[in-house]
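Missing here is one protein chain; the remaining ones are kept as they sit in the complex.
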Amino acid sequence: MPKPTPSSPTPTDKFTFGLWTVGWQARDPFGDATRPALDPVEIVTRLAELGAYGVTFHDDDLIPFGSDDKARQQHIRRFQDALARTGMKVPMATTNLFTHPVFKDGAFTSNDRDIRRFALRKVMRNLDLAAELGASTYVFWGGREGAEYDGAKDVRVALDRFREAMNTLTSYCKDRGYRLRFALEPKPNEPRGDILLPTIGHALAFIGTLQHPEMVGLNPEVGHEQMAGLNFVHGIAQALWHGKLFHIDLNGQRGIKYDQDLVFGHGDLLNAFFLVDLLENAGYDGPRHFDYKPSRTEDITGVWASAAANMRTYRLLRDRAAAYRADPEVQQAMAAARIGQLAEPTLGKGESIADLLRDRSAFESFDANAAGARGSHYVRLNQLAVEHLLGAR
Amino acid sequence: MPKPTPSSPTPTDKFTFGLWTVGWQARDPFGDATRPALDPVEIVTRLAELGAYGVTFHDDDLIPFGSDDKARQQHIRRFQDALARTGMKVPMATTNLFTHPVFKDGAFTSNDRDIRRFALRKVMRNLDLAAELGASTYVFWGGREGAEYDGAKDVRVALDRFREAMNTLTSYCKDRGYRLRFALEPKPNEPRGDILLPTIGHALAFIGTLQHPEMVGLNPEVGHEQMAGLNFVHGIAQALWHGKLFHIDLNGQRGIKYDQDLVFGHGDLLNAFFLVDLLENAGYDGPRHFDYKPSRTEDITGVWASAAANMRTYRLLRDRAAAYRADPEVQQAMAAARIGQLAEPTLGKGESIADLLRDRSAFESFDANAAGARGSHYVRLNQLAVEHLLGAR
Amino acid sequence: MPKPTPSSPTPTDKFTFGLWTVGWQARDPFGDATRPALDPVEIVTRLAELGAYGVTFHDDDLIPFGSDDKARQQHIRRFQDALARTGMKVPMATTNLFTHPVFKDGAFTSNDRDIRRFALRKVMRNLDLAAELGASTYVFWGGREGAEYDGAKDVRVALDRFREAMNTLTSYCKDRGYRLRFALEPKPNEPRGDILLPTIGHALAFIGTLQHPEMVGLNPEVGHEQMAGLNFVHGIAQALWHGKLFHIDLNGQRGIKYDQDLVFGHGDLLNAFFLVDLLENAGYDGPRHFDYKPSRTEDITGVWASAAANMRTYRLLRDRAAAYRADPEVQQAMAAARIGQLAEPTLGKGESIADLLRDRSAFESFDANAAGARGSHYVRLNQLAVEHLLGAR
Partner (left out) sequence: MPKPTPSSPTPTDKFTFGLWTVGWQARDPFGDATRPALDPVEIVTRLAELGAYGVTFHDDDLIPFGSDDKARQQHIRRFQDALARTGMKVPMATTNLFTHPVFKDGAFTSNDRDIRRFALRKVMRNLDLAAELGASTYVFWGGREGAEYDGAKDVRVALDRFREAMNTLTSYCKDRGYRLRFALEPKPNEPRGDILLPTIGHALAFIGTLQHPEMVGLNPEVGHEQMAGLNFVHGIAQALWHGKLFHIDLNGQRGIKYDQDLVFGHGDLLNAFFLVDLLENAGYDGPRHFDYKPSRTEDITGVWASAAANMRTYRLLRDRAAAYRADPEVQQAMAAARIGQLAEPTLGKGESIADLLRDRSAFESFDANAAGARGSHYVRLNQLAVEHLLGAR
């Protein structure tokens, strides 16, 4: 007898998808498209039926590059109609600064100044639309800001230009009164050999140098950090610690290789479990945004099945994580691992450095060997997590 | 006829080595020591003969863990005598917070509060010695601050404790008037499954949250960034851009695998070439510190040969990089790649956003296709670098 | 209410452990031992209580390197007594050719001929013991057969020596009438920069060149293939296809990094699920051998908890895989993916090449576009697997 499955997703789950995700035509470096283009209106409609909360878009997903103003307005109107009809939201938008050959050496950090100016203008035009559509987050994935060759870019100068671009664009939004927050999306490589601001950490540090750092945060993506072998849960925790988790891209990646963009949970499942546990417990209330690609082997039926799979896996992991936290045996195991003790400051309330130096129990009479013999009991705790994940407790 | 080799290294090259590098006994996870312990005095003497500028140390390299005060003073005195006799400097020191079992779950972020207190005291004691020996940099490698299991640490809480430790220790130095600067050394993993502050970027971001950020910078290590597949030259450039390259660990690594600590240049040689080019041109004037391990296959003769190899390779790369920069053909290739144009601000002097929006050449009449057809000529430039590196130009 | 957990493991599960696994003292490249040595007798006793089927050993796990004959006999006798008392089996044994400095440059492929001879003799002595204890498999992990430097070994010559060693040792067994089969254990790197026969594939190819290929197969290890980013399930499938899966090492690894030796399932859980599915369905009837290390943070309680966790996870995955195979919805999804069609030969029964060339439907009138538009429905099938793994169906 099959166990009861969770009821279907609803907009309160805040699941969102990019137009470019289900709309991906499955062209890859070695192969032609295997699926026809999807009309954004159809995407909005179908995702609404599946229980999504909203959609997100690059300018060129909605309005083909080079469209004239009239065509542009028609594309926008049809999209707005679909949103109105379905109740779908547009919480995030972004700019395509990577597909056209003009961006082959970057947009904000292209060596060519006229290309950098064009990029700024392209972003500004879409910021207007994002604001009009009610988006609260604007994502910057600088996929072409990088190099294949170490002599091709002076990274310090490139970061100057990157900062100039961000400062110009935050000013643009402030001037116009847009309530948009910016979210940088790091990636270590692909399509460039090395991309600037390659990880959550590098982007966080960069934000600290901006004119309006409070307006700028992150949009980390599961696969992008995992492509550098970094622990995504750790990265998200640090982003939260800095108050900078503005948005998140959920998907799946199977190790250090090309960017796979699998369905969420179809990669490192244990890490996905702890990610959902963290998001749900840390009070993250933004969209759960799936930035994935339906595999190139799939037809349109498979596209919608894959969209549903993302949401279903998230909900299952949310249930599993809640049960894990609620289990008294888990709580005992956490106590045995002394996890709570880490929240106690190392110096006592009001304790000065001089006090610490005077405390012989802290050093002179501290029995390091005895302390080193204590067990952490982490393996048992992790096994409890595995068993909760497997639905076995 | 052999080409003239560069003369031997001298202290003006500012080459330094950790006591633990040439002193490594070659114990690895699957094997016992293959070499006897080396007396720090012998290390100082031999490195001085080889042309080094100085040595660096962990507290426990110089004074075995658990030594009483008298033994401690004797170890220090012998070391000071050797320094005085040879003229060797101690520009950097650091703390061993990883070998003893007491640190198996971290030092500043151990779940056990008494271990965290012990760690702080252990650092304080060695800060005193570092200051006494004239060091200007104090390195923190938090190799045990991390986890194997995502549920074992709340990374946000761990970062609170890490910050508390750094704030306590900068205060300690300020109280005592020590002129030491701190340098964090990131590493993605090993010996922990995932280490906190895993890359240059994460550590830079963390520094921005400290009480005395001006006292804290980085000590990046070649192999540590390369273990995450990150471009070390890019990382160093970003560290320099933030004004945070306080110290550097040079060695070699052959891709994403366990930490190899090979001789500098015995890993990714092209990246090493551009690293030296960057350090020499960016005005970095700190020590060129080799943090490597003589391979376990080597006897003591091989140890000293490997120490010399580090310095010799650095000097050769320095010569190659200088010739590369001076070559008119390289300069022309850089101009053809429009590398200089990246230094021009994207907005003109005094240009406002309104001005940019009015500039139709920036967008409405910009010919993206024509701009996209321009060649970057990076491959030719890189080939010139390769040929200079090969000594073929 | 907790769900019913599977009953405890029993010897019919054929779970085995190396003495060196639970017995690991937790010395790592940056840290000293955190646990005392365990007596092999205690290991046998405790593992028997936990439901294991048997234990395996390196010669030096049982009899310290350099023991004299009398001590040797005592160690063996105590071990045999424990086996007799508990009913535990020794289905596999192996040789430690990596810990002692003498093997620092390899055993069978050391440049030093006398070391190669010593290695052969060390193996022969332990083959005698393995045969006496009733082992049916003898494992060869050539962890030191490799190099850090590409000029250090002529790999072709090293493979000659490796082959000579294997041929000598199969002859030795045949001469003595031992019914042992050999199992090579590949690993890409660590402790050497690059290890010979780095993957399942390389070892399979090597076996084909031996004098007695029928006596030699593989002992693949989860983490070793995953350290090269290779799919372990694919590797095991190819090993089975060649009839060469003689033994298997189960553990967990979290991506491309140092060898972690985590508990089975504490790494890539989805891949572990499909591995168990494959082993159980392919008729593999050898031991399920856990070659893992209890984390360095654990005390002795954690050691035994981690041993139990390996077995518990395997059993849970076995249940999940059986339910997955039995689910009619899964069977329908497999049919939709046309998985069964792959078993049909591409040429018809009796069809000649000439027939194929004459079949216009195969080429001239084949509608490639229509065929290319078919969906594979793999994402849905994978989602069903994820949901079975999560215990959600």
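Brief remarks on what is shown
Order as written gives the chain letters A, B and C; numbering starts at 1 within each chain.
The rule is short, and it goes like this: a contact is a pair of C-beta atoms (placed from the backbone, for glycine too) under 8 Å apart; a residue touches a chain by one contact, two chains touch by 3 or more.
A quick note: this is a predicted structure, and the numbers were derived from the prediction, not measured.
Counting contacts over the entire complex, the absent chain touches A, B, C.
Although one chain is not drawn, the whole complex shows that of A:Asp154, A:Asp259, A:Asp291 or A:Glu387 it is A:Asp259 that touches it.
One of C:Val55, C:Val139, C:Ala165 or C:Leu250 touches the chain omitted from the figure, and that residue is C:Ala165. Across B:Gly66, B:Gly87 or B:Gly375, the single residue that touches the chain missing here is B:Gly375. Of B:Ile256, B:Leu278 or B:Ile339, it is B:Ile256 that touches the chain left out of the display.
For chain B, the residues in touch with the chain missing from this view are 2-3, 5, 34, 226, 229, 254-257, 263, 265-270, 294-295, 297-302, 305-306, 309, 312-313, 316-317, 320, 372-380, 382-383, 386-387, 389-393.
Residue-level contact of chain A with the missing chain is found at 26-34, 98-101, 103-105, 143-144, 148-149, 188-191, 193, 227, 254, 256-260, 262, 266, 295-297.
Although one chain is not displayed, its contacts with chain C can still be listed: residues 65-66, 100-105, 108-118, 120-122, 124-125, 147-161, 164-165, 168, 171-172, 175, 188-189, 193-194, 196-206, 208-209, 227-231, 233-234, 237-238, 240-242, 256, 270-271, 274, 277, 282, 337-339, 341-347, 353, 356-357, 359, 361-363, 366, 368-369, 371-374, 376, 378-379, 381-382, 385.
By our rule, only the chains that are shown with their structure count from here on.
Its C-alpha atoms superposed on chain C, chain A is turned by 180 degrees; the angle is given in steps of 5.
Chain A and chain B have Cα centroids lying 30 Å from one another. Shared interface positions of chain B, i.e. residues touching 2 or more other chains, are given as 100-101, 103-105, 148-149, 188-189, 193, 227, 256.
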